[in-house]
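With one protein chain withheld, the remaining protein chains of the complex are depicted in position.
Presenting subunit A:
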Amino acid sequence: MNRQAQAAILFLTGAALLHAGFTNLYLRYVKAGLQPLLLASGAVLIVAALATVWYEWRSHKSGDAEDHDHGEGHVHREPRISWLLVLPLLALILVAPPALGSYSAMRTGTALQQPYGFNKLPAAGPLDLNVVDYATRAVYDRGRHIAGRPIRITGFVALDRTGAPYLVRMALNCCAADAQPVKIALTGTIPPVLQPDKWLRVTGTYTAKRTKDPVNNGPIPFFRVTAAAPVATPKDPYDESWNN
């Protein structure tokens, strides 16, 4: 690969990082806190590409004027393995794969962790909880503060082998490679047709019923659904509450 091609790949990679960083695309892959670093590295890559072109052009000029002393720019190559950098570029620009969904969720055990403590809940009215919040309160607080109150939870649908429905959110610490699901099993009036990976907002109440995740024996609480409505995928598809 010669330097023009290298400059092109550097430029495209930098541009792809900037694009992912400025849109919400990056949230499908990494934690929100990485945005400034992503943008900075994208900018550095673009500068490196421009610098490569600039010095290449200059050495051309001086190489013509003087001897063929700076011919090294043409002799020196990077190993072929650099071509592999085209792959993530294509994956990011052309395909932009979606955030991890039900497929990975059902292959991995629920990652529920015992919390330090619980935040105070609003005293009255329906509760808006996220999947991780509901699951921790249901399992480690035995539902003491949420029992009997109307609750709304948003997550995506996953079905196990028997077709039983779960509401899942992937919790993420750094990037999608370490994302782990937190699952809630659904009971009550469940919509007749559920499509995996579709985002739902379910309304209902706490129930003390529990089951175990067949993958890692982790606890999965149930939720009694009274109504369910499809919602758009949230801006950040992952739960990042463990980050801070």
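The rule we apply is simple: a residue touches a chain if its C-beta (ideal position, glycine included) is under 8 Å from a C-beta of that chain, and two chains touch if they have at least 3 such contacts; residues count from 1.
Going forward, contacts and distances are computed from a predicted model.
Hidden from the displayed complex is a chain whose UniProt protein name, among "Putative phosphoesterase", "Acyl carrier protein", "Permease" or "Thioredoxin family protein", is "Permease". Here the missing chain is touched by one residue of A:A40, A:A208 or A:V231, and it is A:A40. Within the entire complex, the positions of subunit A that touch the omitted partner chain are 1-10, 13, 17, 20, 26, 28-30, 34, 37-38, 40-41, 44-45, 47-49, 51-52, 55, 58-59, 62, 70-72, 74-88, 90-92, 94-95, 97-104, 107-109, 111, 113, 116, 173-178, 180, 215-218, 242.
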